[in-house]
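Excluded from the complex is one protein chain; the other protein chains are retained at their positions.
As written, the chain order gives the labels A, B, C and D, with residue 1 at the start of each chain.
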Amino acid sequence: MNTKNSEAGEGKERAGDVIVETISRLMVPFIQLFALYVIIHGAGGPGGGFQGGVIFGASFVLLVIAFGIVNAGDRFPEGANTAFMSLGVYIYAGVGLLCIIFSRGAAQFLNYGFIPLTTHFEENRALGMDLVEIGIGITVMAVVTSIFFNLAWKREPEEGGEEE
Amino acid sequence: MIPSLDLVLLFLIVAIAIAAITVRDLLSAIMLLCAYSFLMAVIWVEMHSVDVAFTEAAVGAGASTAFLIAALSRTTRWEKK
Amino acid sequence: MKLISLSALLFVIFLGVLFIYVAEDIPDFGDPYSAPNRYIKLFSMDAAGLEDNLNKGVVPEVLTSELKAIGFRDDELPLRVEPIKEGEWEAIIIPEEKEQDFYPKEQKYYFIKKEGAKLDVYRYALIKRYVEEGHHETEVPNMVTYILADYRGYDTLGETTVIFTAGVAVMLLLRRREKRPE
Amino acid sequence: MMEWLIEEVFAKYNYWVSIILMLIGFYAMIAKGNLIKKVIGLSIFQTAIFLFYISLGDITGGTEPIVVEGYKGIYVNPLPHVLILTAIVVAVATLAVALALVISMYEEYGTIEEEEIIEKERELGV
Partner (left out) sequence: MLSPVEQFPVLVVAISMLSAFIILIAGRVNKKSCCFISIATILLQLIMAFFILHHVLTKGTIHYWLGGWKPPWGIEYLVDALNAYVLVIVLFLGLLCAIHSKSSIEHEVPGKNASFFTVYQLFITGLCGVTVTGDIFNMYVFIEILSLAAYALVASKGGIALRAGFTYLVMGSIGACFFLLGIGFLYAVTGSLNIHDLSLLLPPLYGNRVVQAAFIFFIVGLGIKMAIFPLHTWLPDAHPAAPSPISAMLSGIMIMVGFYALIRVLFTLYPFYYHYGLILLILGLLSMTVANLFAFFQKDLKRLLAYSSIVNMGIVATGAGVAAYILSTVAEPSKTPPEAASLAMAGALLHILSHGIGKAMVFLGSGNIHYGIHTRELAKMGGIGRDMPFTGYSMSVGLLSLLGLPPLIGFWSKFLIIMSVAMAIQSVGGVVMLTTFILLLFNVIYAAAYYLRVTKVLMIESGAVRTHEAPFPMVFPVVVFALFCLIGGLFPISLIRVAVRASLIILGGG
């Protein structure tokens, strides 16, 4: 993406730079691994679902910058993106509803202690929080990617209309 | 917090904020905003709020800047006077 | 253009004057005893004859009735008092029956301090429980995480919905479909 | 006067800096004609409010709010951090929607200066 170029965002004509492409190809898995670490490690140290999700999304942004938006966009289909966007929030709200269901109406929404994962009430809470963080991570990852693609990619009218 | 370091950072941040809204090149303005966010994150680390600083570094200096540059690539770079 | 800059400047000056007016009463930053960081003062009452009761752990009648007059609910009234050191006490509330199983059985809620001939009654800020009990209640060491995901979990659900809204909104705005159905 | 300066300004410099930043952002939001500049001003304004919140929760001599077994000192107040995490997300969401609007406006009118857009609207007769 070159901002001086008024037709930036198409990226087709630009010859790929070997160094940039290779380095980013190497870096992306590490960034994603780090993002997962941040999501999982949110309980014990700084970090959490949101930060991890943004970092995960940033790895796709790096792909876009290295390969041009059309090539990177092909690797990340819109349908999957939309599904991921919703999936994360399903996990979150679903965990909340499960608490009501498992306790047969005795407990409140988001009272994670009632999900029967372990025998301890407090550990259930910790695990419930992990689930929730994963949900946040998935949603944020998908949303950041989707927003970036939508902002940066000028679609052709016919092309853009097909998906919805 | 360490007051002297804090003061230096805060002065810097005010200067950057003023520069970000006065400079006419929008790309420079965005990069200044990125620096602003990053310095803000540093200040927050200094105030012991690591989580928020982490988020601001990832979001303010990372994602927002990417969004702004993406928007800039589809519009125009120079502010008219 | 000139007019709008001028009016913006006027707004800014107005806001600045407001902030200068406020500055006096903003609590000092970094103060461990300020309202958000430790406790907030509710009222003060006569110390005469109450100290012995407090030292014995009995809740004085005056305290309960004063708190009731402020409007605290019944389950927020203190049931026991514990002395910390000379002239300082902590009042403890015990939650209702229905959540007995899952919540801390007791909660430090009020703080009483002797100032001359008066007793000052404070209420602890939320942070007291978050910091002291949270780790036992949730088994997670990072305070920000457990407040974010558990105590204020609903805010976070809202937050996730906000970013989801932004994603869909950007989709709605930027995906133009040119061909009209007509 | 001097006393006021020492008591209110130097003791609470965080507060003052956050206010100056707020005013800068607020000015940019109203006075700047360029839409991207408005968005930048909005960002500065929001971040300044976050700085105010974080300063509220800071405690001199406190440590990061991560429980360490056996630590007897004080932790800083974690609640403002939580609120600000939520608010940061709101800020980035607002930013994204604003940018989407700016881009569609550029595609519609070919400019991102507010005055020119108003002029073009007037030419179109609305």
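FYI, a residue touches a chain if its C-beta (ideal position, glycine included) is under 8 Å from a C-beta of that chain, and two chains touch if they have at least 3 such contacts.
Keep in mind the model is a prediction, meaning the values are calculated, not measured.
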Note: the excluded chain touches shown chains A, C, D
For the full complex, which residue in C:Phe72, C:Trp89 or C:Tyr110 touches the chain that was left out?
-> C:Phe72
Per the whole complex, from C:Leu50, C:Leu63, C:Val81 or C:Ala125 the residue touching the absent chain is C:Ala125
Which of these, C:Leu6, C:Val22 or C:Val58, touches the one chain of the complex that we don't see?
-> C:Val22
Positions on chain A where the hidden chain makes contact | 79, 82-83, 85-86, 89-90, 93-94, 96-97, 100, 105-113, 161, 163-164
Missing-partner contacts on chain C, residue numbers | 18-19, 21-22, 24-27, 34-37, 39-43, 70-72, 75, 95, 99, 102-103, 123, 125-127, 129-130, 150-155, 157-159, 161-162, 164-166, 168-169, 171-173, 175-177, 179-181
Mind listing the chain D residues that contact the chain we can't see here?
-> 26, 29, 35, 38, 42, 45-46, 49, 52-53, 56, 80, 83, 86-87, 90, 93-94, 97-98, 100-102, 104-105, 108, 114, 117-118, 121, 126
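We adopt the following convention: only the chains that are shown with their structure count from here on.
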Which pair, A-D or C-D, has more C-beta contacts?
-> C-D
Taking each chain's centre as the mean of its CA atoms, how far is chain A from chain C in angstrom?
-> 33
Check each residue of chain C and list the ones that touch at least two other chains.
-> 30, 141-142, 144-145, 148, 156, 159, 163, 166-167, 170, 174
Each of the following residues of chain D touches two or more other chains, namely 14, 27, 55, 57-58, 60, 62, 64-66, 80-81, 85, 89, 92, 96, 99-100, 103
State the interface residues of chain C toward chain D in the complex, per the touch definition above.
-> 1, 4-5, 7-9, 11-12, 15-16, 19, 23-24, 26-32, 34, 36-37, 125-127, 130-131, 135, 141-144, 147-148, 152, 155-156, 158-159, 162-163, 165-167, 169-170, 173-174
Listed in rising order, chain C residues that touch chain A in their complex are 101-102, 136-142, 144-146, 148-150, 153-154, 156-157, 159-161, 163-164, 166-168, 170-171, 174-179
Which residues, counting only chain D, touch chain C once they are in their complex?
-> 8-9, 11-12, 14-16, 19, 22-23, 26-27, 30-31, 33, 55-62, 65-68, 74-75, 77-83, 85-86, 89-90, 92-94, 96-97, 100-101, 103-104, 115
